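Have a look at this one before I ask anything.
Removed: one protein chain of the complex. Kept in place: all other protein chains.
After this line comes subunit A, so read on.
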Amino acid sequence: MYEQLPVPYGLVRFGVAPDHPEVKNCIEKFEEVASSPRFLYIGNVTVGRDVALKSLKPHYDAMLFSYGASEDRKLGIAGEDLKGVVSAREFVGWYNGLPQFQALEPALENGEEVVVIGQGNVALDVARILLTPVDKLRHTDITEQALETLSRSRVKSVRVVGRRGPLQAAFTVKEVRELMHIDHVQFEPINRSLYPPDIKKLPRVQKRIGEVMLKGTPPLSSHSTNSKSWALDFLKAPEQMNASSANSRQLSSIDFTHQTFAPDTDPFSKTAKVLPTEETSTLPASIAFRSVGYKSTAIPGLSDLGVPFDEKLGIIPNDQYGRIINPSTGPGSLTAGHVHGLYCAGWVKRGPTGVIASTMDDAFTSADVIIRDWESEVPFLNSPESDKSTGLGWYGVKDEVIARGVRVLDWGDWLRVDEMERLRGKNVGKEREKFVEVEDMLEGAGFVNFSRRG
């Protein structure tokens, strides 16, 4: 398993919110897999940069791409690049200690009003982290820097804005319920008319989420002074982001175009479509979080292996089981030819949605088809001279990678980093204190006298 960072676990470490430690228990499963003598961890090696795909190819029978989604979707509206417009993906990476985003410096002390655009679970994670009393986060594995910034935050109100209605929102009930249970945080009641008169008739999932939203939060006692609030706005599509003045680059408000349900659509169905209206409105915002989904990209060299990339869907085209297909080698997109020996799993296979359970399930399917293919003796990576791959795997490229100055971690190295992080955490009463710089991770692994990578 090649991993670009020194440390494993992807979004389970750098995505899942710090106040959801139980979700990260799946790491125990991962550790079990890693303990297999047939598993090899090659950390701190970026495939496509530190090692070319075409250099790897001769040494393997099969490769599986499960490199997730390393970008996010943009809105494509004016003012999106203003100061104060933050990508939710970067913010999440920042508070979770992803080295790439440690310099983000979200200006949470700039103002009181926050707008989050998009209504998925990531949007609610962002809202919850902003609204949770910082003392409640102190014992989690959130970074020290994030705690420090959050403790200076002046944020009082968070509005999470969606372009469709409550029954089309992408978030799940647990996350909404959690937001209803934060001390001193009031939920602005939602417009009842967005729901059918009898919500009991809705399908179970929509019904339960509707009940939570309609119930809202209990009224705050009058003497709670530093109360905060949150709200869900529906049927508003972002139109443009405005600066505070003509010669300022600082965000101050966002214009929305109101939407209405298309005439041929059932407004209470999950897939309802919306159309813009003439009506517009403006929300004040000192910070806006763009949370409209992640996006996978092609890693360099895919085409050298004959692997296409679907830019529109942001996935590697596959047969839905995990075999990578190349539409140009088959008659139709679903009967396209399998690119021998190449498979995919996770977000780069299905698109950037799904929880750990569904991603796991999907990965099992990919693993199953590899075994099935192997047993049915279809060609693999270095066919037609099949079985002619060197069989060296990582050892076929290792010297070349190390000669480039790359410091490679094996599983034992990671376990040392892991142990040090836990120790650091213990000293400050946390589950772990993550290393947030690649250099520190390498040092934690015991690499000495290494030269910093440029």
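Following the convention adopted for this analysis, a residue touches a chain if its C-beta (ideal position, glycine included) is under 8 Å from a C-beta of that chain, and two chains touch if they have at least 3 such contacts; residues count from 1.
By our rule, contacts and distances are computed from a predicted model.
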| item | value |
| --- | --- |
| Omitted chain (choose from "Ras-related protein Rab-17", "SUMO-activating enzyme subunit", "Ferredoxin" or "Cytoplasmic tRNA 2-thiolation protein 2") - UniProt protein name | "Ferredoxin" |
| Chain not shown: contacting residue from A:V23, A:A52, A:L214 or A:A298 | A:V23 |
| Given A:D50, A:D72, A:D141 or A:D362, the one touching the chain that is not displayed | A:D362 |
| Interface with the undisplayed chain - residues on subunit A | 20, 22-23, 25-26, 28-29, 32-33, 35-38, 40, 60-61, 172-174, 177, 204-205, 208-209, 312-313, 320-321, 350-351, 355-358, 360-362, 364-365, 367-368, 371-372, 374-375, 377, 387, 389-395, 402, 407, 410-413, 416, 445-450 |
